[in-house]
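Right, I'll just put the structure down here and ask away after.
Left out: one protein chain. Kept in place: all the others.
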Amino acid sequence: MLDYTEQIDFYLKRLFPICRSITGEGNRETLRILQEIIPLIIKEYPTGQQVYDWTIPKEWNIKDAWIKNSRGEKIVDFKCSNLHVVSYSVSVHKTVQIDELKPHLHFLEHLPEAIPYRTSYYKEDWGFCLSYNDYQCYFNDGDIYEVFIDSELKNGSLTVGELLIEGKSKKEYLISTYICHPSLANDNLSGVIMTAFLGKELQEIKNNFSYRIIFVPETIGAIAYCANNEKIMKKIKTGFVVSCVGGPGKYGYKQSFNKEHWVNRFIEQTFHENRIQYRTYPFDIHGSDERQYASPGFRMNTPSICKDKYYEYEFYHTSLDNLNFINAETINDTLDFYLQIMEKLDKNLTYEKRIPECEVMLSRQGLYPKEGGGLIPGETTTNELDTLLWLLFYCDGRTSLFEISEILHEPMNRIYELAFTLEEKKILVRTEPE
Amino acid sequence: MLDYTEQIDFYLKRLFPICRSITGEGNRETLRILQEIIPLIIKEYPTGQQVYDWTIPKEWNIKDAWIKNSRGEKIVDFKCSNLHVVSYSVSVHKTVQIDELKPHLHFLEHLPEAIPYRTSYYKEDWGFCLSYNDYQCYFNDGDIYEVFIDSELKNGSLTVGELLIEGKSKKEYLISTYICHPSLANDNLSGVIMTAFLGKELQEIKNNFSYRIIFVPETIGAIAYCANNEKIMKKIKTGFVVSCVGGPGKYGYKQSFNKEHWVNRFIEQTFHENRIQYRTYPFDIHGSDERQYASPGFRMNTPSICKDKYYEYEFYHTSLDNLNFINAETINDTLDFYLQIMEKLDKNLTYEKRIPECEVMLSRQGLYPKEGGGLIPGETTTNELDTLLWLLFYCDGRTSLFEISEILHEPMNRIYELAFTLEEKKILVRTEPE
Partner (left out) sequence: MLDYTEQIDFYLKRLFPICRSITGEGNRETLRILQEIIPLIIKEYPTGQQVYDWTIPKEWNIKDAWIKNSRGEKIVDFKCSNLHVVSYSVSVHKTVQIDELKPHLHFLEHLPEAIPYRTSYYKEDWGFCLSYNDYQCYFNDGDIYEVFIDSELKNGSLTVGELLIEGKSKKEYLISTYICHPSLANDNLSGVIMTAFLGKELQEIKNNFSYRIIFVPETIGAIAYCANNEKIMKKIKTGFVVSCVGGPGKYGYKQSFNKEHWVNRFIEQTFHENRIQYRTYPFDIHGSDERQYASPGFRMNTPSICKDKYYEYEFYHTSLDNLNFINAETINDTLDFYLQIMEKLDKNLTYEKRIPECEVMLSRQGLYPKEGGGLIPGETTTNELDTLLWLLFYCDGRTSLFEISEILHEPMNRIYELAFTLEEKKILVRTEPE
């Protein structure tokens, strides 16, 4: 893999200031910039479309917003941070008493320097977020303030980005990340950028499987994508939800709903191979878009590899989750880790013997190294031959190479190499079990 | 539930003296009296009918029976206890030497005051049962006795009582009890009366499921009922065999043949909720009519909740299992316990999400209590919301509410209430898995 640190850094800086939400121009701009990295197809789902139990909301765009004190000074200014405005705030322009304003102000007493991140997607309302320090400094009982939000809620559309990388097999894995958060760095600008470069690398590989990479606003976007691509999505069984991959803390992974699913063992094995200590988070009904993909109608296994995981770090959903909190190099490391997993996953084929009955005549293939007379263990057999024979024994068209490597306690790469050699020699043929 | 103690006491006294057997007028009279409590349908299966491997025997009725000593004194008298005559004894009237009489006399040396209970259903014979004290007092070597039994074996029928309580679903649970024992109180007059009041209470409830309550003579009656209702009985998977519910000892339950079946966990949970200590008896091929219902042709899971269980108490199958041994209040308690189980069982529905794909839009339903911005565990989420989300996650149309409550380690009632709320809101719909 190339070292993408510099490019990641470039895009972090470029994408961080854009005001993203579940709809709006900020999302489109973000996706257009990502098109510089990968050939994303941008799709629009119109306002009002019924997507399962949900309706695609009006499109929200915002031009400006501020609060002025009685001296006409801007004490809160959207231009300084798009977190200052509660996402989906409606337009407002009036002079209000402090008492009327207070319910519309959001701050965190326990984190006095941080602007919290708040949304009001499905209830028409308006509000400002600010640091507790600013609140104490600028807001006084009895004062009068001028509030101004110049936003628009109109019939428009919800925007998603999609890249399908087709492999030899039509069997798809899903890679999903969410683009709806405004200026928050770890959650989830890190994931958005990493996913773009993951897609770039996956395009370079001659893939065995196909990869569906989607950039959607969280929840409503994932739901809209599922509803508009139901048949395809119901065929997908496994994938990843990319989220929070650039923080300073420990690696961790959130297991998919079926904790016995091989994809979880896959991740753990790769952590071990890289000698990375990690935390395991069991599946939870809170979280990101695995909530949709794991629902009864799909039951997809989509774990997330995080650093640091949402909910788990102090600066989560505040203005302190900014470019100082994360690190392009860290994102590059996680990208490398994800890529290792994808590469192994891409090789996790299922084979059966071209002739399932009886043994293969290995000597004809130059694979049986010696004259006959039987094997005396420790003397004339070899580990290579043993592994090869066991591999052939287990290739029944249903058991995957990863499962065989687990049964044989052999490294996956060794099993993969052997299997590919046997495929070249037309001893093994690929199968596509359900 | 009403307190039925007084009524139970009334019927105990009224039904105890009646001479019941596997056929005969005593059974009809018993069922007719029960009709005062519930609208039983009385069905007759004729003598000679082939029911699986068995044949319905002749109907037996008895008018009188006694033994007189050489002085003409009645020393054993059927009118004092219907246990004095071996059930299904043929008529006899003759004067016999003690030696000829002895093989026809049954008593218990280890329980000298008790008259044992004996039957000879399928071998034409006659006999008397008496206490060992009486035997020693009245029977002497060398003496002559006049024996008299005025009974009748005729082509008639076997009588059963049936009550079908129909619920919203045609899916049935079975409640079966046996009416063939004469003057024995715990085994099983207690069960017969308790079942009648259980039926009465179940009629009052707006049931989700249907309940088939049957009163049959043990073994041959259950077999006859199965043979005459085979299609219906083969669809029933679960139920209860009511037996011995009024004794002074410990509660216990006999597990159904598949000890992993949820009905057994259901009973244990209800014992725990009531803080009742109990014994567990594994399934056995001896016992009551679960022997028929668990046979390969039916494989129904029908546990029994007992107090005290047959075989386990000293007075079992003797005249000491009388109205002094049991207690109407105890029967009322067991009734209450059974009713708790039935009420929970009746709520143990299976649901699926009306829209199985993705999450429900809870905020539209007033079920999502807050503005957006993500959940910070411990701060903005609630236990109620968590349980609701997990419930929705598991409602796949196959997993029952009881199973979900077990997975979530939540009380059943909480899960039930949530599910019913979600059904009302048309978020969940009922399914009827096999």
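The first chain written gets the first letter, and so on, giving A and B; residue counts start at 1 in each chain.
The criterion applied here is as follows: a residue touches a chain if its C-beta (ideal position, glycine included) is under 8 Å from a C-beta of that chain, and two chains touch if they have at least 3 such contacts.
Computed from a predicted structure; not experimentally measured.
For the chain left out of this panel, the touching residue among B:Tyr11, B:Phe78, B:Phe107 or B:Tyr121 is B:Tyr121.
Within the full complex, the residue among B:Gly297, B:Pro411 or B:Pro433 touching the omitted chain is B:Gly297. The chain that is not drawn here is touched, among residues B:Ile193, B:Ile223 or B:Ile341, by B:Ile223. Contacts to the hidden chain, counted on chain A, fall at residues 352-353, 355-361, 363-364, 371-377, 381, 386, 389-390, 392-393, 395-397.
If you put the missing chain back, the residues of chain B touching it would be 51-54, 86-87, 116-123, 125, 219, 222-223, 226-227, 230, 257, 285-286, 291-292, 294-298, 310-311, 316-317.
Throughout what follows, only the chains that are shown with their structure count from here on.
Copies chain A and chain B of the same sequence differ by a rotation of 120 degrees once their CA atoms are superposed, given in steps of 5. For the pair chain A and chain B, the distance between mean C-alpha positions equals 58 Å.
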